[in-house]
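Below, a portion of the complex is reproduced, with chain positions unchanged.
Chains: A and B, in written order; residue numbering restarts at 1 for each.
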């Protein structure tokens, strides 16, 4: 037994005593109902059990092989941003009570967690400017897919009009989720100059009945869409408007809910979640009261205890898989509760003024960098629309070579945009509040030099 | 409301109540940028006057959430025998590893060759999972069990598509977890329900009668959510395979099997694993988990992209160009930090350790069942696997009330229909599903048993204490309004609310 970690807790004498109590001689007899030919005859072929320090040195070694936003200055975005995470977020989210609780099925001993989830719903509701928000779905991509399904279910229509400026990964997941559900997806194109949704394309798609118009702002080029117009056009044709957003931008950008969006979804990573090589992140979905019965996932609400005192509990479970089974609004069971906690703590720390400043600083720095890069010979901004903190530039050299060159000098300079637009020589660059003026200037200098060397 | 509120009142206070406009912001400042002026180009869009976010000082945030955490019960505070959820101890060492900057600070859009350590970890983990389950290939992408189900079902779909077969039905036992039928529906399948026999096993005859060319697969978990191992599993597998159908394994109950039996050896073709159950990753108050999906070799080409595997030069890489793949089930590579913890768990235990985990999980459940059988007879008269289904029908009190009283004695209630997320048919509606897990020691089990017995004795002498329990919590008993709830449930609303 000596080689087992301290979290195995039965001693040999305990096991004997228990087997006796159960009335069997051995573990083998205990499970003798398992057909003998199925029983594994040899030990699993796994590495020898590691002590904690061996584990640590193995994992530290693996981690050290990866480049990261610590080893390189990170100008990567694409829906995931290197915003600062205050230490308080980690401090709170690592508290064992939160970390090791399950879904609060027993509200009497989960009022703390229920308050967290309820406040998460309220705070995100304000950010999106919608009255109803759920307790999270897996990520931004599945939030899009679930939102789309909400629109289908609520409208009774099975056609979706979808902007092609949504993150490509999100679109792929949308397609996957809809593929077998008798849903027709019509993509609308974008204006190559402005980098925004092509309104003519939208208008023509709207000639046929549809469940919803779905768009994202800022979009996959970093460009802000005219959400107000998109929503109006959808509503004129009795379509729901489903709008994806970048939560941090909402510190200064008008909320989709304010423009009348019926469903607002987002990837929540920018609100206090580590980059973590892609996850866990968090999908957020908000909507109007009228659509609440179509929401996927958990909802927390006010109730009363038997003394009549206010209390919180999971509500509207009749939407969910454990009650409604195959007719549920979604299959989601485990969600991203701990990420919701992080986000709530993050937003509580930032508050009105903090989020505004994070958004403003990110925008200021991105606009500074873009303007400076534009001054470099051969570089031009790819799109004319307004951007928040992420922008595309066209470069006169092979983009992936440029990225590689800058990487060698300590920068993850941007995402190659070829997949978006078939352009080989386009870079998507994101800037957050954490990049200092010195860093930006240094980057501009190295960028310019690298360009020279490559051309 | 006042930030100087006492601890107990914290749960009644929302962050808005604590807001003092003008505070907050946590020192967001940069000496070289003013942080106020909106870039001109943006001004048309940046018209938001206020967000309505609360404004708290840092100390108020820390206090509020520290207090709230104290009003939340987790495994770190006591036993949590919530059946089907495998609330085992979550080793702290694993959390620390996932936080290493070389993992936590990696941006997913970095050049693919900039994270070789991550790919090695993925590759190792996939191999270990394959070994543990007897499958051939794994994808680590799914976000949770339900998401693993979706992935697996879409893989099955793609398999039949490639064979030009049109199979539209998924068979599901009546005791299946709600996610099974829900995932099947999301994959465009029709669900057909198989009854459970009196012995608690799948009704093989009923299944046989439902088999035809339309059946794509049977989804089951073994041991089932009734805590029983289905000894007919090989026959079930053979019957299905003879019908050209596949067998899906819901791995939520894998904690009973490691090192003892492997789903792959039983004949399952596709499986998912709940890392947040079997592999000890923290539940986090409801998530995130991870739901790796494993398949037999013939299904491997259909796994979602990216696929982490060795290329022709023997290097491990993430491959996106997989023509037969079902596509992408979520952004990027899965719940990386959760997967790291699962990997650490496997490495800490090794083969012997994992077998001990499962042996002890089964032992603990049977010990609970034996020790409580006079009060709470097993629903099925046989030994259980890692959880036991006990009948509260003989109690002279509502089992829902009974379990709430356990809270007063430091024990989290077991799973009942409606409290926890299992589903039993009406016959077992007084049943309790108790899953102690292997990380509760004999001393803890004996204490839990003593608490169950104490409450049972209380029925005769002070049943009001039970009916009004819990008494030690800050809020009193909360009951969901069941009649309203059920009526709402029955009146299956027409989907007419197309909104304007």
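The rule is short, and it goes like this: a residue touches a chain if its C-beta (ideal position, glycine included) is under 8 Å from a C-beta of that chain, and two chains touch if they have at least 3 such contacts.
Owing to the predicted nature of the structure, the values given are computational and were not obtained by experimental measurement.
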item: Whole-file subunit formula (labels as shown); value: A x2, B x2
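Operating definition for what follows: only the chains that are shown with their structure count from here on.
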item: Mean-CA-position distance for subunit B and subunit A (Å); value: 20
